[in-house]
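Comments concern the structure below.
Here the complex is missing a single protein chain, while all its other protein chains stay put.
Up next, chain A:
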Amino acid sequence: MTTTSIERNEAGAPLISVRDLSVSYDVARTGKRLTAIEGVDLDVHEGEFITVLGPSGCGKTTFMNVVAGLVKPTTGTVLVGGSPVTGPGPDRAVVFQDYALLPWRTVFDNVKFGLEMQKELKGAGWRERVQDAIELVGLAGFEQSYPRELSGGMQQRVGLARAVVAEPRILLMDEPLGAVDALTREVMRDEIEKLMAATGKTVLFITHSIEEAILLGDRIVVFKSHPGAIKEIIETGLERPRSERSIQHDPRFLELRDHLWDALQGEATAAAVSK
């Protein structure tokens, strides 16, 4: 199994550069200090699709929240486009596991939310942009529906449209398919693969599904827990376009799956014991 270094041999500065990142905080209830992640180093280049794989509680969501600007690093630095992250910004958009849609807004108004907050509704053409994003995720005809009238998979499509409409450089996805049903999940994996291949966006995709990590990722960042840290980084090296079906019997897919299974099983057992 080839494990690559944190940097890929590519020309130009990385779009995201993480150095010696640690996050820890005090737990009020127990009075103890908890280290969520420790010593994380990672470079992500423009257009790369990075999947972050790890057992629950390994700090992968914390890692994503730091890149999103929602959590401040305790030590270390996170650079996006060369400048340190001080908070959320229009260059990054997040797709949340629980969709986080505004229940009082229709699909159309949810998708336009980002543009509205960034005061981009003044110029011409924003309606077309919102409509294009809705059509891109296959929700044409549901513009005036409320989130509660939609299935989980459809709600997450709204979340996707809301993220891509503002044309961020980086998409951060926090287990976006974790809460949708199994069948929809498989369909949407393929759709995300196509969508991201078409737009060429840089993606940080958090997941605890091995298949998902292989199917979508150019590189897989494997996290270990207690404390959360990068265990290894693997280049998938699978041809694109990929689909759930096309890779099922690919020897490289099987090899990666076995390797990740072993890596994660140890982690999951350790996590279960320490709890």
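The rule we apply is simple: contacts are C-beta pairs under 8 Å (C-beta built on N, C-alpha and C of every residue); 3 or more make two chains touch, one makes a residue touch a chain; residues count from 1.
Note that contacts and distances are computed from a predicted model.
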| item | value |
| --- | --- |
| Record-based protein name (UniProt) of the chain missing from this complex, from "Succinate dehydrogenase hydrophobic membrane anchor subunit", "Glycine cleavage system H protein", "ABC transporter permease" or "Cytochrome b/b6 domain-containing protein" | "ABC transporter permease" |
| Selected residue (touches chain absent from view) among A:F96, A:F223 or A:F253 | A:F96 |
| Residue touching the undisplayed chain, where the options are A:M117, A:A140 or A:A198 | A:M117 |
| Residue of A:R162, A:H208 or A:H259 in touch with the missing chain, whole complex considered | A:R162 |
| Missing-chain contacts mapped onto chain A | 68-70, 87-90, 92-94, 96, 98, 100-105, 113-114, 116-118, 146, 148-149, 162, 166 |
